[in-house]
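Please read the structure below before turning to the comments.
One chain of protein is taken out of this complex; the other chains stay put.
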Amino acid sequence: MTTDPTTYLMRGVRPLGGEPADVVVSDGVIAALGAPGTLENPAGDVVEIEAAGHVLLPGLVDLHTHLREPGREDAETVASGTRAAAAGGFTAVHAMANTSPVADTAGVVEQVWRLGRDAGFVDVHPVGAVTVGLAGERLAELGAMARSAARVRVFSDDGKCVHDPILMRRALEYVKAFDGVVAQHAQEPRLTEGAQMNEGVVSGEIGLAGWPAVAEEAIIARDVLLAEHVGSRLHVCHLSTAGSVEIVRWAKSRGIDVTAEVTPHHLVLTDELARTYDPTYKVNPPLRTAKDVEAVREGLADGTIDIVATDHAPHTREDKDCEWGAAAFGMTGLETALSVVQQTMVDTGRLTWADVARVLSVNPARIGRIDAAHGRPLAVGEPANLTLVDPSATRVVDGAAQVTASGNTPFAGRELPGRVVATFLRGRATVLDGAVVEAAEVAAR
Amino acid sequence: MKHLLSTTDLSKDDALLLLDTAAQMAATQSREIKKLPTLRGRTVVNLFFEDSTRTRISFETAAKRLSADVINFSAKGSSVSKGESLKDTALTLHAMGADAVVVRHWASGAPYQLAHAGWLDAAVLNAGDGTHQHPTQALLDAFTIRRHLVGRRGGGDPDGVGADLAGLRVAIVGDVLHSRVARSNVALLRTLGADVTLVSPPTLVPVGVETWPCRTSYDLDATLADWQPDAVMMLRVQRERMSGGTGGAFFPSPLEYTRYYGLDARRLGLLPDHTIVMHPGPMNRGLEISAEAADSDRAVIVEQVANGVAVRMAALYLLLAGDHSAEGNDL
Partner (left out) sequence: MNPGTGMPGHPDALTGPDTRTVLGAGDVARALTRIAHEIVERAKGVDDVVLLGIPTRGVTLATRLAERLAAIDPAFDPVQGLGELDVTMYRDDLRRQPTRAVGVTRLPGAGIEGKTVVLVDDVLFSGRTIRAALDAIGDLGRPRAVRLACLVDRGHRELPIRPDFVGKNLPTAVSERVRVLLSEIDGAEDAVVISAPAGGER
């Protein structure tokens, strides 16, 4: 892994959006932190970053990323996806298991983990499949994956639902042995056969097969009750409906150990976009109604929803340049997630920057059990996994200009606030002045 | 008018212009020489991703009667067995200099994509897309209704030229959920001033139908007897809706469907004398419509087919004949 011998001095940053401070990053840790102008000038090779007004956050952690490798390297690779993650301010990502072959053995998860380590942009934590081949028939070797070099703690058949209740129960119970968590993709398969978009007024009008909210809510309701019954923790992936928020709120009020995530796109986009028949807006779970968007924002604000996770799902042009019915589900998200959260939650006064740190770093790190290195407080001696954001900047999103290998962003052409100025992974600058810093550049210093 | 994609895009004036033009086209079709030189040198491509010999022949006849060159491009393929992509097909047609593309597709929205993705600059006519729209079917239905219920009764123009359908009642019966014919008709009939009632078993009513400009009923007998529609339009029931299949059957048995939603001689007897019976074809005799109903003198089903040619001639004429360089909007 690349180490960065450079010392960085950031002047005038606002840690978690608070009072201005100077911060020194050196030897992989936060070496000093104090009021502006009060720190001793560090010795040696120092890069100074004028950062007045910029917000300093713990490095962002994504609990839900599709890196596509192995199998679909034409859409994304671990290298390209982790570069995109760094560009978006992330220092750790959880790589979903629906690769080809599926990440359902220690061998595959270790391969992904090593590819991530070699790329050196973020820490890649593979997610292990719950069932062999995501087939929903029998448990994968969860213990072997947990005890592999990849130290898997999050298990998910994401893309598919663990719909068999007895299999789900067994998985919830089994992962307790290594403090794992099952991240459920809540989609009742029988209610969503052939489904193309949210079932509602729009689907009825434009003639696309509907995906009812109840297909998500029924699984979440079942799973929180199962989790309660067996005393396990449960994580709900990308919840998207007002009803799902209500169920999770109820479950938490009963003390059930459930956490939930929402994607950036479900915080802002609605099913009205399907009227364009542009498959860029085809995603699983589908874009819902304005009422659902408001409900997930409220759930994120009041803590019912614990985290924002990208569900970054890169797809090749040919998988999106086609009929809606033939197109792949998914949209990219790593490079726009922080901006969407700023726009929908911070700029509207519903979350502070400290809250952003909580939902995009602290909580996902804790759920993934990587909180020894990520989601840490901004304090001297802590690992220098950091993200520096200029909240006053704006930009117009351009799919072709993204770092990810795929251009399927639903925000293309939209102006979004906020810009990731710098990202540090254990003190190594992966992004400086908004541009990705290649490992070779660091090594050459 | 650059494209004809959905009846929801048609203003009342647009719809009346299409119907009135169709009336003039229909008049030419009773002549000995049916062919007109109007679209000489223009190329119309019938792009069919889904089999429909009836619709293709109707469009082909319409284009040929207007002297256009017709190319039939059958690109049948499912999402699973993807052959050439829609985009590549469109680029090919563009290179071939197609002036109009008549597209039938299994995917809802495919014609909209062809018209808007920038792959080709031809006029796009939707000849039926998935469970979305089939605008020329709705236009030929409206044309047929107007001819019978406005033209022949009104004492004005025998074809009802210039008239809308204000005050007429149309019942549309059957599988509304999967029907592009129903969607197209609800919008167009409402634009033309008619009142529509959809009659279906609850499993075949789309979610959100309460926002549609029509009434809904689960009771065919009550609708026929109490509401006294002027036209009854029966929808085809697809075979795959009856069997268990992957999603389960939408009704318990064909027999039960016929019992509650089939049009037969007894139900015909509930209707006013002038009420016409329509069906977009092909019919499942004995299922949604009995032989007595299909062959009764109220049935205008064969005439619908003939009117289809005139309506498609009108659509092709209005899309292709003029200089549209200054126009940007869809019809």
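In this document, chain identifiers A and B correspond to the written order of the chains, with residue numbering beginning at 1 in each.
By definition in this document, a contact is a pair of C-beta atoms (placed from the backbone, for glycine too) under 8 Å apart; a residue touches a chain by one contact, two chains touch by 3 or more.
Remember, it's a predicted structure, so these values are computed and weren't measured experimentally.
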item	value
Which displayed chains the hidden chain touches across the whole complex	B
Candidates B:T8, B:T38 or B:N72 - the one touching the absent chain	B:T38
Hidden partner chain, touching residue among B:M25, B:L140, B:V181 or B:L271	B:M25
Residue of B:L47, B:V205, B:V300 or B:L318 touching the missing chain in the full complex	B:L318
Positions on chain B contacted by the hidden chain, ascending	1, 14, 17, 20-21, 24-25, 27-28, 31, 33, 35-38, 66, 314, 317-318, 321-324, 326-327, 329, 331
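Keep in mind that, in the parts below, only the chains that are shown with their structure count from here on.
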item	value
Centroid spacing, where centroids are CA-atom means, of chain A and chain B in whole angstrom	46
For the chain A and chain B complex, residues of the former touching the latter	190, 193-194, 196, 199-210, 212, 276-278, 318, 321-326
Parts of chain B lying in touch with chain A, wherever the complex brings them together	8, 79, 82, 85-87, 105-110, 112-113, 116, 129-133, 180, 183, 206-209, 211-212, 246-247
